[in-house]
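Notes follow once the structure below has been shown.
A protein chain is absent from this complex, but the other protein chains hold their places.
So, chain A:
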Amino acid sequence: MRYKDLDPDRYSSVVIPGGFSFGDYLRAGSIAASTETMEMIKEMANQGKTVLGICNGFQILTESGLLKGALLPNLKMRFISKWVYVKVVRDDTRLTKNLPKKVLRMPIAHAEGRFVLEEEEARRLMVFQYSNEKGEVSEDYNPNGSVLNIAGIANEEGNVIGLMPHPERASFSLTSIDGNVDGLLLLRGLRW
């Protein structure tokens, strides 16, 4: 739906998708974060509803203050589009609590994905870390220079979640790189 058409009372979850918003002027997600729709989404988050931000949606959540930290331009100053593995390190969030797998394969496609936050807090809030297929986390698998290889975080309560990888692009076996539907496993967490 168009962002202006959101009726928060009708929904128990909201997904802010990827793409671009308002030309990403100033910084990715910053103008979208100032819309009245985001005020409604903050209200939904406060009511305990699930709020998921994917890619630009994650940037909007950090810019609006719903999630901690910031997403800065990739260290290599390039748009990166590729399939990556992420290790799931928190199982107390809406999306990850019943997840059957601990390592997921999904694509990333972004220029501003370098997650920055003070390390101690980042360690507590992180949900997904860039890794290899065995779930080993190292700088070799960090595509954009994020602190602690962070690909996604959640708030303390676990109902507001943001991540740079695109679960919706890893939800159909025909368009997935190897037939996996790891993204769909995550998105099933929206039914609660």
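Methods note: a contact is a pair of C-beta atoms (placed from the backbone, for glycine too) under 8 Å apart; a residue touches a chain by one contact, two chains touch by 3 or more; residues count from 1.
Definition applied: contacts and distances are computed from a predicted model.
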item: Missing subunit (named according to UniProt) among the choices "Phosphoribosylformylglycinamidine synthase subunit PurS", "ABC transporter ATP-binding protein", "ABC-type transport system permease" or "2-oxoisovalerate dehydrogenase subunit beta"; value: "Phosphoribosylformylglycinamidine synthase subunit PurS"
item: Sole contact to the chain not displayed, among A:40, A:72, A:109 or A:148; value: A:72
item: Hidden partner chain, touching residue among A:6, A:41, A:88 or A:117; value: A:117
item: Among A:13, A:30 or A:180, residue touching the chain not depicted; value: A:30
item: Missing-chain contacts mapped onto chain A; value: 26-27, 30, 33-34, 62-63, 65, 68-70, 72-77, 116-118, 145
